[in-house]
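Every protein chain but one is kept in place in this view of the complex.
Naming follows writing order (A and B), and every chain is counted from residue 1.
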Amino acid sequence: MTLPLSFVFFVLLGLSVYFYYHAKSGIVRKAALLSDRTKALPSHYGQQSFLWAFIPSFLILLVLTIGGPNYIDQIFYNKIQELNPTFNESFVSLILAKVINVSNGKISTGEENIIMLAKDYKIAFEQLHFYRGLVVILCAALLGMIISYRQKPGSNAREEVEKFIVNIFFASAVIAIFTTVAIILSLFFEALRFFNLYNFFDFIFGLHWAPNVAIRTDQVAAEGSFGMIPVLLGTLLISFIAMCVAIPIGLFSAIYLAEFATPKIRDFVKPTLEILAGIPTVVYGYFAALTAAPFFREIGFSLGLDVSSESAIAAGAVMGIMIIPFISSLSDDVIRAVPQSLRDGSMGLGATKAETIYIVILPAAIPGLIGAVLLAVSRAIGETMIVVMAAGLSANLTVNPLESVTTVTVQIVSLLTGDTEFDDIKTLSAFGLGLALFFFTLLLNIFALSISRRLAERYD
Amino acid sequence: MTSKFRTKKVEVSYGDKKAIRDISLDIEKNIITALIGPSGCGKSTFLRCLNRMNDVIENCSIKGSIHLDEQDIYGPDIDPVELRARVGMVFQKANPFPKSIFDNIAYGPRIHGLASNDSELKDIVHNSLEKAGLMDEVKDRLNDQATGLSGGQQQRICIARAIAVSPEVILMDEPCSALDPIATAKIEELMNELCESYTIIIVTHSMQQAARVSKKTAFFHLGDLIEYNDTDKIFTQPENQKTQDYITGRFG
Partner (left out) sequence: MIRKSIQSRRARETRLKIYGITSICFALIMLATLLISIGLNGYSALQQAYFKLDISVNTEKFVDDSGAPDNNKMNLFNWDGLVQSALREFFPEVKDRDEKKELFAIISANAGYDLKEIIKKKALGSGSHTLSVWLHLSDDADQYLKGRLSIDIPEEDRRINNKQIAWVNSLVERDIAKLKFNKTFFTSADSREPESAGILGSVIGSALTLFVTIMFALPLAVMAAIYLEYFAKPGKITDFIEVNVNNLAAVPSIVFGLLGLSVFLSTFGLPRSAPLVGGLVLGLMTLPTIIIASRASIRSIPPSIREAALGLGASKMQAALHHVLPLATPGILTGTIIGMAQALGETAPLLMIGMVAFIIDIPTTFTSSATAMPVQIYMWSDSAERAFYERSSLAILFLVAFLISMNLLAVVLRKKFEKKW
C-alpha cells in the first residue's frame, strides 16, 4: 500500500477540519449539559482542536519527508560498503546512485546484485511512505481526540489559541536569525574543510589565484594556488569604478530631485529611476558584455590604447549605472528627512538654495549619505551577474581599469557551476571566498545601518 | 512717522485656496508691530510674504503689491536672497543648525560676505550675541553644538543669527510659542531693546504678549485684515465687533 505525500497531506487537512467542527459542536453540547456558557466562542475551541491536530503532525510529516530519504540512503550506503569492503567512498556513492536510478526505472542494468539492491531500495521507500502516512494520520487523530475530550466550557480556548499563534508568529520572526546562523555555519564549515586542505594565511595573503591549474592525482592538493589578494583587488577595482560613476550622479540627482525639482518632474523622474533599479542584473550583464565592452574597446582603440574585451572599466561602469538609482533614492530619503525648519532658517537669513544645501542640509544629512554609500559599496561587492558576464576569469594582479580582472563572485560562480565533486578543493575554495564576501558585506551593512539609525534618532 | 512696509491689496492663494485677501497696511519703522488673530487667519502667511519665504512653497501665488522703502519687493529686479538679508526672520520653533554656536551666528555673515577676515567675523558674532543678550551665557562654549542649548537659548541664538546679517526688519513668527514664561520674558525684553534699531513684526497668538510688546497691532480673521491700530486702542476700545469678541476671549 502506498501513501503518497499529497494524499497524506490532504487526509491530515481533512482530519484537522473534522476536529474543528467536532470540537465546535462538542463544546456547545457540553455547555448545554452543564447549563453553562462557554468562556470563549465555540469557534475558538474548534480552532484549538484544529491547531493541535494539524501543526504537530504537519511538522512530523515535514521532518520525515526531508529526513527519511537521507536516512534510507545512509542505510544502503552502509549496506553496500559492508558487502564490498574494498570499495572506496566515491565508488560506493556511485553504486548507490546507480541503485537509486534503477529503482526509479530511470536506467536499466543487467547486474544482478544491483537489481536486488534496487528492489530492496524500492521496498524501503514504500515502507517509509507507508509508515510516514500512518504515523502522521494517527498522531493527528490522537491529538485531535485528546484535545477535544479535554476541552471544558470553563477553559479559555481563545487565550490558549492566541498563545499558540503568538508562538508561531515568534517562530516566523526567528527564521531571520536561523537564516543568518545557517549562512554563517554552512559557509564556515565548508570553509573550514578548505582550510584543512589549504593554509589559511596563504589564502588570505596569497598573491596568486589559479584554481584551474590542473592538479595531478599524485600532487598534494595544497599545492594549487588559492591566494585571494588578486581576486579581492579585482573586486575592489570594479567596485571603485562603479562608485566613481554612481556616487556623483546619484547624489546630484538626489539633490536636484529633493531640492529643486517641481512636483511634476519628481513624479516623472522618480518612477523612471525606479525602473532602472528594477531591471534584473542579468540584463545589465548582457548590456555590459555585448554593448559596453565593445564600446570601450573601440574608444580605446581610437586613442591607441589596448583595452581588454573583458575590461574592468566596462563592467564597473555598467555596475555604476545599476547603482545610480540605489544611491539616488536612498540619498533622496535622507535629504528629505532633514527638517524643513533648517531650510527655513537658512533661507530666512538670505542664503541661496545652493548655500543652504552645501552648508546646512548636506552636513546635516552626511551620516545618512555615508550609510547610503556604504550600502551601495556592499551591493557592488556582492553583485554577481554583471561581472560574471562582463569581467574576466583570470586573476590579474592589477589596478589598470583597461585590463581584465576577476572578482570574488565571478570565481564563486565559475568554481561552483562546473561539474565538480562537492568535496573537491576547488568547490571548497568557493566557500572560503563566500565566507570572505559575507563578512565583508556584513561589516559594511552593519556599519551603514547603525549610522543611518543614529541619524534617524537625531531628528526624532 | 515713516513707513517701512507698505502693502496694497495683498492676496495669497495656495492652489485655489485663498489664504489672505485684500490686505493693505503700512508698517512703521523702528517699532514693534504685532499681528494677531485665531489660528488659520493668515497672519503667518502675511508675515512670510514680507521676505518672500512663500516663494519656497509650491503652488503659492501672490497678488497685490508690497513695498519696502518704496521699492516693490516682488519687482523683477529684486532678488529674494538679497531681500531676506534685509528682512530677517525668526521662526516658531527654534531651528539652530546642527553646528557650533559660533558657526550658527557666523553663517549669515559668511554667505553674504559681510566680514573680510576672521577677526571681523568674530566681532560680528560677538556683537550679535551681545545684542541678543546671550554673550554671558555662551561665551565659554562658542564651539559647542547649538542644538545642546535650552529652548529659550536656542531661540535667542536664532535671533542673534538674524541680527548678525544686520537686517533692517526682523520678522518673528510666534517666537515664544514653544517657550516657558521665563524664557518668553527674556525674549520680549530683547525685542524691546532691538526695536530701537530694527523694525520688528511679530506674529503671536498670545494677546497679552501683543499688548505687552507692540506699539501697533493688526487683527486678522479668516484671511481678512479686520482692524489695524495702535495697540492701546485695539485692546481698550476696538472699533470692530469681531476684534472685541476675540480680545475678550469669545472665540479664537
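Assume a contact is a pair of C-beta atoms (placed from the backbone, for glycine too) under 8 Å apart; a residue touches a chain by one contact, two chains touch by 3 or more.
As the structure is a prediction and not an experimental result, all values here were calculated from the model.
Considering the full assembly, B:81 is the residue among B:25, B:56 or B:81 that touches the omitted chain. Considering the whole complex, the residue from A:103, A:409 or A:429 that touches the absent chain is A:409.
Considering the whole complex, the residue from A:123, A:354 or A:399 that touches the absent chain is A:354. Among A:169, A:205 or A:301, the one in contact with the hidden chain is A:169.
The omitted chain makes contact with chain A at the following residues, 66, 69-70, 73, 158-159, 162, 165-166, 168-170, 172-177, 179-180, 182-183, 186-187, 190, 248-253, 255-257, 260-261, 269, 271-276, 278-287, 289-291, 321, 324-325, 328, 350, 352-355, 357-358, 375, 378-379, 381-385, 388-389, 409, 412-413, 416-417, 422, 430-431, 434, 437-438, 441-442, 445-446, 448-449.
With the whole complex as reference, residues 79, 81-82, 85, 111-114 of chain B touch the missing chain.
As a convention for this text, only the chains that are shown with their structure count from here on.
Listed in rising order, the residues of chain A touching chain B in the complex are 262-263, 339, 341-352, 355, 359-360, 363-364, 458.
Partner chain A is touched in their complex by these residues of chain B: 51, 53, 56, 58, 81-86, 88-91, 93, 95-99, 107-108, 111-112, 158, 161-162, 165, 171.
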